[in-house]
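As you look at this complex, bear in mind that one protein chain is not there, while each of the others sits in place.
Letters A, B and C mark the chains in the order given here, with residues in each chain numbered from 1 onward.
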Amino acid sequence: MGLKTKAQYIESLRKLKPTVYMFGEKIENVVDNPRIRAGINATAATYELAEIEEHRDMMTTKSRFTGEAINRFTNPPQSIEDLVMRVKINRTLGGWVGTCFQRCTGLDCLGTLSIVTYDIDKKYGSHYNDRFIDFLKYVQKNDLAANAGVTDVKGDRSLSPQEQEDKDLYLRVVERRNDGIVVRGAKAHQTGSLSAHEIIVLPTRALRKGEEDYAVAFAIPSDTRGLIHVVGRNSLDTRELEGVDCGNMYYSKYCPTLIFNDVFVPWERVFMCGEVEFASEAVGRFSAYHRQSHGGCKSGKIDAMIGAALMMMDYNGTAKVGHHKEKIVDMIYRAETLFGCSLASSYEGRKEPSGTYFIDPVLANASKIHEGKEMAEVGRILTDIAGGYVADLPSDKDLAIPDVGPLIEKYLKGVANIPTKDRIRMLRLVEKMVMESADTISDIHGGGSAAAHRITILRESDLEYKKSCAKRLAGIE
Amino acid sequence: MGLKTKAQYIESLRKLKPTVYMFGEKIENVVDNPRIRAGINATAATYELAEIEEHRDMMTTKSRFTGEAINRFTNPPQSIEDLVMRVKINRTLGGWVGTCFQRCTGLDCLGTLSIVTYDIDKKYGSHYNDRFIDFLKYVQKNDLAANAGVTDVKGDRSLSPQEQEDKDLYLRVVERRNDGIVVRGAKAHQTGSLSAHEIIVLPTRALRKGEEDYAVAFAIPSDTRGLIHVVGRNSLDTRELEGVDCGNMYYSKYCPTLIFNDVFVPWERVFMCGEVEFASEAVGRFSAYHRQSHGGCKSGKIDAMIGAALMMMDYNGTAKVGHHKEKIVDMIYRAETLFGCSLASSYEGRKEPSGTYFIDPVLANASKIHEGKEMAEVGRILTDIAGGYVADLPSDKDLAIPDVGPLIEKYLKGVANIPTKDRIRMLRLVEKMVMESADTISDIHGGGSAAAHRITILRESDLEYKKSCAKRLAGIE
Amino acid sequence: MGLKTKAQYIESLRKLKPTVYMFGEKIENVVDNPRIRAGINATAATYELAEIEEHRDMMTTKSRFTGEAINRFTNPPQSIEDLVMRVKINRTLGGWVGTCFQRCTGLDCLGTLSIVTYDIDKKYGSHYNDRFIDFLKYVQKNDLAANAGVTDVKGDRSLSPQEQEDKDLYLRVVERRNDGIVVRGAKAHQTGSLSAHEIIVLPTRALRKGEEDYAVAFAIPSDTRGLIHVVGRNSLDTRELEGVDCGNMYYSKYCPTLIFNDVFVPWERVFMCGEVEFASEAVGRFSAYHRQSHGGCKSGKIDAMIGAALMMMDYNGTAKVGHHKEKIVDMIYRAETLFGCSLASSYEGRKEPSGTYFIDPVLANASKIHEGKEMAEVGRILTDIAGGYVADLPSDKDLAIPDVGPLIEKYLKGVANIPTKDRIRMLRLVEKMVMESADTISDIHGGGSAAAHRITILRESDLEYKKSCAKRLAGIE
Partner (left out) sequence: MGLKTKAQYIESLRKLKPTVYMFGEKIENVVDNPRIRAGINATAATYELAEIEEHRDMMTTKSRFTGEAINRFTNPPQSIEDLVMRVKINRTLGGWVGTCFQRCTGLDCLGTLSIVTYDIDKKYGSHYNDRFIDFLKYVQKNDLAANAGVTDVKGDRSLSPQEQEDKDLYLRVVERRNDGIVVRGAKAHQTGSLSAHEIIVLPTRALRKGEEDYAVAFAIPSDTRGLIHVVGRNSLDTRELEGVDCGNMYYSKYCPTLIFNDVFVPWERVFMCGEVEFASEAVGRFSAYHRQSHGGCKSGKIDAMIGAALMMMDYNGTAKVGHHKEKIVDMIYRAETLFGCSLASSYEGRKEPSGTYFIDPVLANASKIHEGKEMAEVGRILTDIAGGYVADLPSDKDLAIPDVGPLIEKYLKGVANIPTKDRIRMLRLVEKMVMESADTISDIHGGGSAAAHRITILRESDLEYKKSCAKRLAGIE
């Protein structure tokens, strides 16, 4: 027990026996499947960095609950410093793995539940928070990775959960038993669900009276009976299976849809059950935490993207081209505004009654809209600098063919003293960072749709104060 | 002879025996390789539309050279109407195939050479234009598809062709013989080179005295000895090979690198050889024609993207959501500004001494910068509207598994009366249109880099006139 | 009669005796008021250019109605060429005056009424078109300038005209008499109403049964009894009054609010009265024509802005700075996309039943959204290039003070061989083009709000066609 090494983490996943389908096959050995393994490797980096002397202080802290050293990914933030360190961890990891490391949403859930269970208990005298703290201690002691089951599949977006023809399109309680509940439904975009030991489920939207069955939060092991992981397709997803042309040598991202086919959850793992008025708070806090996290990881990914742009300039012989340098600045300033906004939301956080710290939600949500627009621009600039081979570089498999390989190598040469293979590798990395769908589309849809975040910003901003500024200056009483 | 049907076109390709490598294999049967076939299908649409009553008048015209009915894709524009019809053809085809149809660059070369060979002859008393007209008649009579070999691989971009350590990094004449020339080099991003009967080569940049070997233009069959097509990787490129999850049911795009490994070209197919001062004109005209073409095909692709967005709104139940409707307008106006600018460059074209019409280069190049920025935004909006499943939709292969298929179908349901399979298909189409690299990256790099086009705009604009406007208004003589 | 010279035009205005208030005063002599005169000068340029040999062919044509030579500003377009020439005239004039020339909206009304009166007559057997043609001949024979009274003041935007507490907030007929009608209301933003001989009024929005009093169109002389011009404030509006620091040496723009205080209109000048179902068509056509016009004049203004940027680069010594040259391209391509879209809407126009030509409304309205966003960017770039003195340049009045004038001149020196006064003049012109509110805000609000144009685009686009493209490609029947 205690902090896991990277190796221990991967071993621990071997012991799980989840039900998994991918590309038409049932996957028995998840850990050694190269497609899924690339995702597991990314999560493993959160363990690996905690082993590295230089990063250990940033990555670990002492638990308020267990008194022991823990990985910060199991730590619902207990101070402003915790909030800030999270953003810095994410930036470092973003540059380290060049994609999503898939351990954030679990932490978002831990933070959310440590606040919301407390608030529910205060209103109802229930004991969700005790249960949750027990679960939290278990996670911390075993240094577990968790995944957030938030986004329901939603069916007809113009209808509420109970108005759907099929009532299961939002996850719901279908049976209440003495020992627990049975739930049915499906959660989409479950990034890293097979890299996680635990799946933590929250409601996906505000609910109202009559929708009690949908107001449910809980945690279960990722290999629980009835839980089915269907790994969806991403662009470039066969590259790891082919074992070539991966671009990112170590890491990737995958996103299952998680089907809860009448899954039993024991009461000690149920953290909300029927308290409809807290659904909105749960999803709102989760989303805000998740926006904070993106400000770190995405600016870190941009670091790697800027690095790739600079390397391509070196390799192509354009390092001194003025408009290329301007474009590097255009990438940097976008990374920094994203990072800065996320940092600020952390520094401006506040302590909730439960003792957990929450970020400033307006600052956190503002970064969402910013990210949704600006990351696409960063990718566009990187493509512009790198050149057209981002679209259609010959495969390394062709390089290995004696008849044509040497010719390809001859003609893919850039600057004379740079090995052609390095130029090829860097172009392939650019392709990965720009054209891989799972990670790029999370710039837009990660943490929920922009529309939801826009509503949050409007609600959380002090509009009356702003009106009073204008009225005073205009001389209107 | 005469206009080919779609079927005849495909049969004609079967007779060619090009040298092709793809993903580590030598491809003997190009036409039935599903990856390449999807590209051939897109080019075939240019033949198919000429068969359809409704589109025939738009697609065909009478040749000034043969006096016979020809497909406009073999017609160097001979009137303003020809210029305009091209843009309209491209818009229609863009909506028809939802991607690149890969027959434009050949036409760009025909237009370019019909002007430039004439201009060279006028200066030198050479006979390139006669040769070219013979070739053109051959193309027109046989309704051939051609491909443009323009973009050299370029090596170190800070060095000119002859300054490169390896002199072959720009294609060059390595031997002059009585019966023809031998050329060596490689051309990148050769979209549709296997869908083409002929490869037409032009210089890729301005050249100066001493670089005569690089000032070469010619045409050769796509299966000429020594010519090697290496089909590069695109995102989503295995989908056609897997035969599933293609998104676009019929069409795709592929982009070989073309290696000219000491290829012989007979003199009657040589259209420029050593006239360095015309290299700049050749590549400039080619690029401008190609910008004109993009204004059509890309606005046509946006039509399909808007259609997909509207369908997703219908399927998701968001057809009445205000901000979604605003986003549809944001897509439309970008399509129309692109289309409008390209149309205007056509209407404002002028007759060159050779009799061929050339578009207004400032208007044509302006659309390039516009496209480079705005197409990315259109894709972003489509992704926003369609939802997160663009990133990670389960494979149709999983739908076919009895244990899990029905569950996937249950949970991917949108609006109740819409078949889930239709919603899945539309999401998959969105993935294709947004995340397929060959087509999306051409928004940025197609027809050469934006930097080159920016220089052209600056050179072609009447800056002195603009200064005179300002000076007059400021009262400065 | 016949074409007026610039001098004759100005003399003709002297004969009018409009009721005018400006900045707290009743203005008796409009023509010699320097603030208003700067606007009159801009309209006068539309007469002046017709006198200049080089521009005469562009500026004039033969009337279909009078058979005589007329200024195209009095010509409802009778051919595609007329539509196209309009855009080119506007571009030339935009560069010539560097601001709005205030004769377009009248022409927009002539085009609109020549179509709509015909359509009404066809439905009702009325004789509006005859009346209108008589009026048109009068305008053409006397080469009159007209102004469009379209934008009602509107009161509470959430209420329809008849729901307003004050029924006059949309202009309406308050009395129907044997000899004519009496109207009451007010029209905002009446650019150039004092430079115009005639005011032409159209409804400002779609109307429905019960709103017959608001469905009224007519024309009256600008000095009709009861008509009150209240010249509103623009930024920089005192400069002409002070006679110094004008920036633009000759031209400016002013925008009265026009109050119709129970104004009598004889029947022969009434072109619509009660036909509510045609109100929408009238305002829609007017707006579309006006968008077309902006594509010309605003790209022409950008020509002058680019010229000013280039001059400032010459004067500041930054002509060789790379990022400044990039910015020039960023200005040019925006001018050209705007111009191109407007040209295309003209070339793609069509003949209406009345014989008048109408532009393509989707292309015309697309340019509106584009303009609204991009003109602001053009101004921003110009300011960036010109430098901080755009904000706070000392007055020429201070230059004239012996104690300090020479010191100011010493320190405002740029490049050594350039007279400081020229640099000052150019900076002042930049201030005028960037910070003058009347003209810059018309980029956003000219021709109605963007929201209205967005709705038009949505309605006029063939959305079903776009859906069919997507469905075909996705394989959905």
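Structural remarks
The definition used in the following text is that a residue touches a chain if its C-beta (ideal position, glycine included) is under 8 Å from a C-beta of that chain, and two chains touch if they have at least 3 such contacts.
From a predicted model like this one, the values you see are computed outputs, not experimental measurements.
Touch with the chain omitted from the figure is made, among C:Val153, C:Val265 or C:Met426, by C:Val153.
Only one residue from C:Pro221, C:Gly274, C:Gly387 or C:Gly475 touches the chain missing from this view: C:Gly387.
From the options A:Leu194, A:Cys273, A:Ile306 or A:Ala438, the residue with contact to the chain not on display is A:Ile306.
If you put the hidden chain back, the residue from C:Ala44, C:Ala188 or C:Leu473 that touches it is C:Ala188.
On the side of chain B, touch with the chain left out of the figure occurs at residues 322-323, 326.
Listed by residue number, the positions of chain A touching the unshown chain are 84, 95-98, 247-251, 303-308, 310-311, 325-326, 328-330, 332-333, 336-337, 339-345, 347-348, 362-363, 365-367, 369-370, 422, 425-426, 428-429, 454, 457-458, 461, 463, 465-476.
Annotation for chain C: contacts to the undisplayed chain at residues 21-26, 151, 153, 155-159, 164-166, 168-169, 185-186, 188-189, 228, 230-236, 238, 242, 245, 254-257, 259, 261, 316-318, 320-321, 323, 372-373, 376-377, 379-380, 383-384, 387-395, 397-398, 400-401, 403-404, 407-408, 410-416, 431, 435-438, 440-442, 444-445, 449-451.
One rule holds for everything that comes next: only the chains that are shown with their structure count from here on.
Chain B and chain C have CA centres that are 40 Å apart. Between chain A and chain C the centroid-to-centroid distance comes to 51 Å (mean Cα coordinates, whole Å). Per-chain CA centroids place chain A at a distance of 37 Å from chain B. Multi-chain contact residues, meaning those touching two or more other chains, occur in chain C at positions 326.
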